[in-house]
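What follows is a single structure, and I will ask about it in a moment.
Just one protein chain is left out here, and the rest sit where they should.
We just call them A and B in the order they show up, numbering each chain from 1.
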Amino acid sequence: MWQFFHKLGSPKWFFGISTRFMPWLLAGGIVLLMAGIIWGLAFAPKDYLQGNSYRIIFIHVPTAFIAQSIYIMMASAAIVTLVWRMKLADVFVKAVAPVGLALTFLALFTGAVWGKPTWGTWWIWDARLTSMLILLFLYGGVIALDRAINDEKSAARAVAVLVLVGVVNIPIIKYSVEWWNTLHQPATFKLTEKPSMPAEMWVPLLLSVLGLYLIFGWLACIRMQTEILSREQRTRWVREFVLKGRV
Amino acid sequence: MNAKAPPAVQLAGSSVGVLAAMKGVFARDMKVAFRQRQDLLNPLLFFIMVVTLFPLGVSPEVSFLREAGAGILWVAALLSVLLSLDHLFRHDFDDGTLEQLVLQPQPLFLLILAKTMAHWMLTGLPLVILTPVLGVMVHLDGNSIAVLCLTLLIGTPVLSLIGAIGAALTLGLRSAGVLLSLLIIPLYIPVLIFGTGTVAAAAEGATVGAYLALMGAFLMLAVTLAPFAAAAALKISLSNG
Partner (left out) sequence: MQRMHRPDFGALMSEPLLQAVNLQCERDQRILFRELSFSILPGTVTRVEGPNGSGKTTLLRILAGLNHGWSGELNWCGASVAGQREVFLRNMLYLGHRPGIKSLLTPMENLRALMAGRRPVSDVTLSQALQGTGLAGYENVPCRNLSAGQQRRVALARLLVADEPLWLLDEVFTAIDADGVKALEALLQQRAAEGGAVLVTTHHDLALPGMHRLVLGAGGVTDER
């Protein structure tokens, strides 16, 4: 068990194993996402209230969902960084934070686009959108702090502390934003809390969530590999990899 | 004494108790602050000026100010605390006092708690004391002012505590001030929401006990967790220098 754990922390081992997985992640991700989106956009039934405009959920929900789960994953990695000082965990946090930021932005953007036909305005201070906006700030802070600290190890540990502080705050933020929302606005039309979504709608949604997860996995691997190569550039295995093209 | 015996040394005895050490840290910060009183006034002046901007920039109408007043005061207080946070560790870092603090033989998080308490006494508490005056200027009624003061009294220590984490993380970095704001403002949002929400609820005639209790829970959470995070962050930042 411990040996496996130790191995898991070795960048070289990760590099080798991830190279084998990545094509599958990418292929599976593209297939699932395409299936989900095509099904959702072309074949799923119209919404009885919103018509066709609701179809953006097949992009909006996966991005929002994964943007949030990336932060949780980063927090788990942050614990590993602080407790076991595992290099790979540092690399993971650094590699996926910009992906999280991008997906959060996409979720906000698609939310705004969706808001135009439904609410008649690009932006509304809705609890979910506001929470996502704050999540965007949290990702921004993590990336800014990482860039500001020159020393790699210090940066990783400082970022880990910040991510953990953030993850303790996320439920508090979510709860308080929801409370704030009910305080200032009468309950608005809730979009994603449909009482019952027919299977023709949620199955493609599930497919696209899974597909995006796999694509995120691929993206995380490739970004981690790049980061590992630049960090370990002085080691022999990286030099051999560059010369021979394989580990 | 045997001349051939290897040299031996007496190990140090027990150190000063934790409370005495915390008191020492607190007392020094207070003393340093009172040697430079102008620095104490700055966040207060900033607080007043930010509040002044709203009637000038938005509207001096009584109805607007009465509705937005609590929010304006809370935001202004939050920004003043933010402004003062840069000094929390900066001077100590520059003159080496912070290294000595980290090397004190007591748990660092308790010493940081003492430092943060001093910070609150020097920034948060004066803001609370000044609030009734500004509350009158934005036409809040007596009840709202009282509730506002209570929320600030519970909320500003939370701002100092969370801020200490940010100050420790950004210590010694270029453009630390802006970075500090970027990191900390999102974390301040719940306190702000509940601070202003409580006053709004009071204005509508609701009982605010439950809201205040919730803010008290925030405070307890911050007191128990933030010093640990700040201590960890401080050690990381010092290791860098």
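Here is the rule we use: contacts are C-beta pairs under 8 Å (C-beta built on N, C-alpha and C of every residue); 3 or more make two chains touch, one makes a residue touch a chain.
This structure is a prediction, so every number in the text was calculated from the model and none was measured.
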item	value
Touch criterion as defined above, residue of B:85, B:127 or B:236 at the omitted chain	B:236
Contact set of subunit A toward the excluded chain (per top definition)	150-151, 153-154, 157, 234
Residue ranges of subunit B at the interface with the undisplayed chain	5-16, 20-21, 23-25, 27-28, 31-32, 35-36, 91, 94-97, 99-107, 111, 235-236, 238-239
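Heads up, the rule we're going with is that only the chains that are shown with their structure count from here on.
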item	value
Subunit B - residues contacting subunit A, complex	162, 165, 169-170, 173-175, 179, 182-183, 185-187, 189-190, 193-194, 197, 200-201, 218, 225, 229, 232-233, 236-237, 239-240
Contact set on subunit A toward subunit B in their complex	82, 134, 137-138, 140-141, 144-145, 148-149, 151, 154, 157-158, 161-162, 164-166, 168-169, 172-173, 175-177, 179-180, 183
